[in-house]
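Next up is a structure, given as structure tokens.
Missing here: one protein chain of the complex. Every other protein chain is in place.
Per-chain residue numbering starts at 1, and chain names A and B are given in the order in which the chains are listed.
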Amino acid sequence: MLTYIIRRLIGAFAMLVVISMVTFGIFYVVPQWAGATPEAMASRYVGRAATPETVHLVAERLGFYDPVVVQYGNFVKGLFAGAQYDYGAGVEHCPAPCFGYSFITGQPVWPDLLDRLPVTFSLAIGAALIWVVAGVAVGVLSALRRGSFFDRLTMGTALAGVSLPIFFTGMISLVVFSYGLGWTPPGGAWTDFSENPAEWAYNLLLPWITLAFLFAATYARLTRAGMLETMGEDYIRTARAKGLRERQVVVKHGLRATLTPILTLFGIDFGLLIGGAILTETTYTLPGLGQYAILAIRTQDMPQVMGVVLVAAMFVVIASLVVDLLYAVVDPRVRLS
Amino acid sequence: MSENEPLLSVQNMEKHFPVTKGLFKRQVGAVKAVDGISFDVFKGETLGLVGESGCGKSTTGRLVTRLLEPTAGKIVFEGQDISHMGQGRLRPLRRDMQMIFQDPYSSLNPRHTVGAIVGAPYRIQGVKTENGVKKAVQDILELVGLNPEHYNRYPHEFSGGQRQRIGIARTLALKPKLIIADEPVSALDVSIQAQVVNLLEDLQKELDLTYVVIAHDLSVVRHISDRVAVMYLGKIVEVADRKSLYSVPMHPYTNALMSAVPVPDPKVRKDRDRIRLKGDVPSPLNPPPACRFHTRCWKAQDICKKVEPPLAQMAEGHQVACHFPENAPELPAAETAAKTG
């Protein structure tokens, strides 16, 4: 078991290293290969109006003349130890983890990311709760009543849920529930949990449901399929032969085995979401990581984009690590290998 | 090749599957699936390989047909050493050596017609037939007792027994010399088993085939074999011609195996002298040292835990690997005891 955990931890760490290399490569090395001179890259920081001397100076201070390996080393060092940026006029300290400075605002990227994280996290956690509970419940009920009206209705709805894009369902529900009925606040409303939990939930209700609808549909279909398979297993027959009540057969024996593969999917979905629910955040103008990413891409603010990408990747890696470890807890057969 | 030379000769054949552990996938051991076995198969005879799960009988079948490569030892087919031959050079030999599998459901491609399945060997080996492949296939279908008009049907349209006949027809297409049958009847119903056993016997006579039949069912093996080898945890513990093996089994394991087979005679259960082994077969990952049977053997002494008994000739054509064989003729038994003690 211990070797299993250690091996997974090492694997996760190696994954993060690879991701940082690839990200660094895409944002700093590829442009240089593509012919961008250090000056061209530096000019992003100082604006088009700067003199060539200034640009040259900045490029030198930012290390763009150094070999790629040294640049990567400085980048990693910045992540862990922080970095010093000498702008000539003074030394600016960028504390760890340093993702550099925004081209546009001139502010360090990390505090911005930290600001945005609670929004995305709130969105993801609420939606995940709804979609897991709803998706699994609907999936189980459909499987137990296969072919019934309920089954056909929910599976039809689920098909719609999978096929309708979020910006569509999101827009429709905004128009109906916010602008039409006035039940929910219009887009852009955000209250921090620590300020007012009730308002926090109220503001997020519509985004939660919209986002959860998409995932719940997938989870319902998967749960139904898994449940149908599990309920045909020999050990379910054994459970019934013991005289167990049908509800316990379903919950203790059927659901337990069905949920294991769904757990894997959930970990990865959740990890991805914390990295930014781009469509939902954009539709409801929520100040989360996804919206931040879109803005960064639109303004070609490389340090910002890179920061989001690295943070998002880290969440996915951590989530799948947690799932792997949980898997070993849930399924005793995994512990052996 | 002279008359007395075996068609297939296996010498000290071993197959170890590595087992890895820990962070760096270090090899910590090996599953000794087959651990140094030797036997010969002569032309026209049937050798039965019998044993319980994990004894290595199926691995042996895969090794001699070279679906697996042995870790050590030699496999000689028709005087040619094929132990480490590459797939390219093996290909022409595959004509002469065919395999019948246990499961007639999964070993036939459900999307191919019977004609395509049985005819495939011709195409793969590029064999020319006199009146075309179709005629040849229909002849074989008739030979194994299937309706030749069913040429265009799919496997799912046949029953289990008929599917096993299709499997047999496929192996016969290229007129092989040696057929390895791995549990050829164990997936079939009782009444169908007998049909397939009879078919295998008829085909042997008609086509002058040589069989290695691998099975866990001692009664089937006895019925079909001329000689029988009993395997336990990767070793052959006893080889003899059918008659002496079943009438005077010498290895305690062979005795126990035969005693364990339920007899379809309600009277016998009351007055039969039984040998009951304790426990299950140990794992081949960590087999007991020396004589591998000593953990379950009622005759085991200290020597059995220390010295591995060699497969020694105890009577004409009867070899046993045991320090204290049952039913052994006086002299050789005393000799072995003297040798090892």
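Here, a residue touches a chain if its C-beta (ideal position, glycine included) is under 8 Å from a C-beta of that chain, and two chains touch if they have at least 3 such contacts.
Note that contacts and distances are computed from a predicted model.
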Chain not displayed: protein name in its UniProt record ("ABC transporter ATP-binding protein", "Quinol oxidase subunit 1", "TldD/PmbA family protein" or "Trehalose synthase, nucleoside diphosphate glucose dependent"): "ABC transporter ATP-binding protein"
Residue touching the undisplayed chain, where the options are B:201, B:308 or B:326: B:201
Of B:100, B:192, B:240 or B:311, the residue in touch with the unshown chain: B:192
Given B:59, B:162 or B:244, the one touching the chain that is not displayed: B:162
Candidate in contact with the missing chain, chosen from B:28, B:124 or B:260: B:260
Hidden partner chain, residues of subunit B it touches: 52-53, 159-162, 189-195, 197-198, 201, 216-220, 222-223, 242, 246, 256-269, 274, 276-277, 279-281
Where the unshown chain meets subunit A, residue by residue: 233-235, 237-246, 252-253, 256-257, 330-333, 336
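Criterion: only the chains that are shown with their structure count from here on.
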Chain centre separation in whole Å, for subunit B relative to subunit A (CA means): 56
